[in-house]
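Apart from one protein chain that is not included, each protein chain of the complex appears where it belongs.
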Amino acid sequence: MIWELNYAMFVFLIILAIAAITARDLIVAVVILAGYSLIMAVIWVEMNAVDVGFTEAAVGAGITTVLFIAAVSRTTRRSKD
Amino acid sequence: MIESLIESLLLRYNYVMVVVLMLIGIYAIIAKSNLIKKIIGLNIFQTAILLFYISMADVVGGTAPIIEEGATDLVYVNPLPHTLMLTAIVVGVCTTAVGLALTVRIYENYGTIHEDEIPGVEA
Amino acid sequence: MTLLSNLPVLPVLVPLVSAVAALVSGWYDRRAARPIVILALALDCALAVLLLSSVVGGGPISYHLGGYAPPLGIEFAVDLLNAFVLAVVLPIMLLAVVFAGPTVGREVPAEKAVSFYVLLLLLATGICGMTLTGDIFNLYVFLEITSLAAYALIAAGREQRSLVASYRYMIMGSLSAGFILLGTAHLYVATGTLNMADLASRLATLYDSTLVHTAFAFFLVGLTIKTALFPLHLWLPGAYAYAPSPVSIVISTAVAKVSAYATLRVLFSVFTTAFIVEYFPITDVLLWLAAIAIIAGSVVAIAQTDVKKMLAYSSVSQMGYIMFGIGVADPVAMAGAVFQILGHAVAKGALFASVGSVIALGGPRDVRGLAGLAARMPVTAAVFAVGAASMIGIPGTAGFVSKFLLALGAVESGRWVFAGVILASSLLTAVYFWRVIEVSYFADEADPRLPAKEAPLSMIVPAALLAAACVLFGIAPDIPLSVIEPAVLLLLGGGP
Partner (left out) sequence: MEAAALSLAPAAAVGIPLAASILILASGRYPNIRESWTLIAAVATFLSVLSLAPQVLAGGQVGGPGIPFVGGLSLALRVDAAGLIFALTSSGLWILNSIYSIGYMRTLQEHDQTRFYCCFAVSIASVMGLAFSANIITMFLWYEILTVFTYPLVVHEGTPAAMRAGRKYIAYLLVSGVFFLFAAVTTYWLTGTLDFTPGGILSADAPPLLLSALFVAYLIAFAKAAWMPLHSWLPSAMVAPTPVSALLHAVAVVKAGVFGMVRTVGYVYGIDLTRALGMNLLLAAVAAATIILGSIFALRQDSLKKRLAYSTVSQLSYILLGLSLLSPAGIEGALMHIPFHAVMKITLFFCAGAVISTAGKEYISQMRGIGRTMPVTMAMFGIAAVGICGLPPVCGLVSKWFLLIGTAEAGLPLLTAVMIASAVLNAAYFFPIIHTAFFERSAADDAVREAPLAMLIPLVLTAAASVLFFFVPDLPFGRLAALAAAEITGVRY
């Protein structure tokens, strides 16, 4: 394993998580969340959880994002916080 | 020797990560008034727990639990948590879907997705 | 023979398969769903009774899902306690579904009827699974199935406020499930197993481990949210109050009681009495929380003007009784707690059925609006009176028996203050229930918003049956106690 890469990914994960919950535009937040899920999936694959990683990439980053975007498009993009 | 120390540090590092991500998730759930933000927080919270499971299943020096012909000396990581996590991911998506559906209906009824703007809702 | 040998898993499969059947037939004819659901739940009740009788007669049953042995495979472990809980909860669910008939089209939009019934079946699936499983991860999965069905059911009605209530419940429920999942993970790291019986035996050597303590803490937080123990109860009132009437019955009885059962199971069967009394002394904390819940729930209930909200806060108080028994952790008080699972289920079911019929028929939901109820809807009012008597703990009703046992347990263990709390709480309960009795029986004139005549039979009969059960178990508590007492001894580890 490449430790530096892992560290970098973890730091990136936290940044994405914080960004996802602070973005004022919900579409942006949702896309950031998708990115977060993808990074998470990569970490899992790297931790030998190949099946879980792929599921997360498909379900967490894929389906969930679609659901979020559908919900946001039927409500409003703007968030107060 | 030194390698295993780093390994265990890495494992601890994973746990620190789990805690940080969980806290971020819980913070969003509690502090955000936007209903979609709360669900995003819930997602982060849930993936943090999954991360915990995957980390604990990751045996030192192990390899993915895929059986290879003839290779009998391979150390596989524990496959049970992985199967459990597949279930947990599906459960998480269901929760998200229900939550978002509720959010949409709240918007249709109240015209807002901010909890503090919904009239007549006390703590 | 294959049917009988697969008995433990059938209560889970029957509603699951029927859910699909109801969904499919519902596409063709919306009215087909209801009979299927009633039939499925009736069959499930019969299975639960069969299960209980075979456990009483033949001892605990261990069923291995798919034929894999326990440490790897999933086990369904049936003993006296969960067979009993199932035999309590499923009949009430059946009654609630019968009750639901006239509410569809009134409280629940008619076009949603099919999904409403399908969700009720999914809820039944989750409840049966939660009760019967012997695997702690499986418990989590069924818990989530139950919860998801419950969120959707709460929001199924026309009542606008139910949406926010359901959302709140969803957030708190998911957090709670997350904590339980984390606790499960910690236990797995510590022991390498997820089977409850296996966990209990392997944990016996690990009571000092920090990992186990952490796991326990996570479970405790998760289960406390789920059972709505006092400081973490905020999701409950809205969810109970604004759900459609039959859903209020189901979640205040079946879901709440199965959560209480899960708490009992995790605390006593997985972590064992020795652990929670000596290594992680939580019983005193639980006792205090329960005492605060009992008092505070009642005090807040007194302040409510919405009858269903009042009943919901009363649940916070009454669920405190169950936690109280766990906190005392002696056989008598625990028997009281388990009896409370039964007693509170039938009594609260009767109360929600009674108030629910008024609301479902377009009547008011504030206390004053029930003025003259007894004249317009005599049976409904009588059911409410019986349920209220049980909540107060008037002897001759089930509520008295649990109160008696809990007080006796508290006195026996020298906890005089807590015995006082249990006894005094009935006075607080009397304060808010008596208001309703007063207006419904002795008001000068009926509120014009009340339904003009008695509710239809399919609502009255389930309500009256629940009230009758409340009286029956109050006069002859020996019937359920003959199962509860050995079950409790088994749970506390002092029995055969």
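The chains carry the letters A, B and C, assigned in the order they are written, with residues numbered from 1 in each.
Note that in this section contacts are C-beta pairs under 8 Å (C-beta built on N, C-alpha and C of every residue); 3 or more make two chains touch, one makes a residue touch a chain.
Nothing here was measured: the structure is a model prediction, and the numbers come from that model.
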* Out of all the chains shown, which come into contact with the hidden one? -> C
* Structure fact -> Contact with the hidden chain, among C:Pro60, C:Gly396 or C:Pro456, goes to C:Gly396
* Structure fact -> Missing-chain contact, candidates C:Val49, C:Val411 or C:Ala468, resolves to C:Val411
* Structure fact -> Across C:Val20, C:Val277, C:Val417 or C:Ala476, the one contacting the chain not displayed is C:Ala476
* To do: Using the touch rule from the top, list residues of subunit C that touch the missing partner.
  => 332, 389, 392, 394-396, 401, 403-405, 407-408, 411-412, 419-420, 423-424, 426-427, 430, 434, 438, 441-444, 475-478, 481
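Everything below uses one rule, namely that only the chains that are shown with their structure count from here on.
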* To do: Between subunit A and subunit B, tell me the centre distance in angstrom, where each centre is the average of that chain's C-alpha atoms.
  => 11
* Give me the residues of subunit B that touch two or more other chains. => 103
* **Contacting residues of subunit B [partner subunit A, same complex]** => 6, 10, 13, 17, 20-21, 24-25, 27-28, 31-34, 36-37, 39-41, 43-44, 47, 50-51, 54-55, 57-59, 62-66, 77, 82, 85-86, 89-90, 92-93, 96-97, 100-101, 103-104, 107, 113-114
* Structure fact -> Touching subunit B in the complex, subunit A uses residues 3, 6-7, 10, 13-14, 17-18, 20-21, 26, 29-30, 33, 36-37, 40, 43-44, 47-52, 55-56, 59-60, 63-64, 67-68, 70-72, 74-76, 79-81
* Once bound in the complex, which stretches of subunit B touch subunit C? -> 26, 29, 35, 38, 42, 45-46, 49, 52-53, 56, 80-81, 84, 87-88, 91, 94-95, 98-99, 102-103, 105-106, 109-110, 115, 118, 120-121, 123
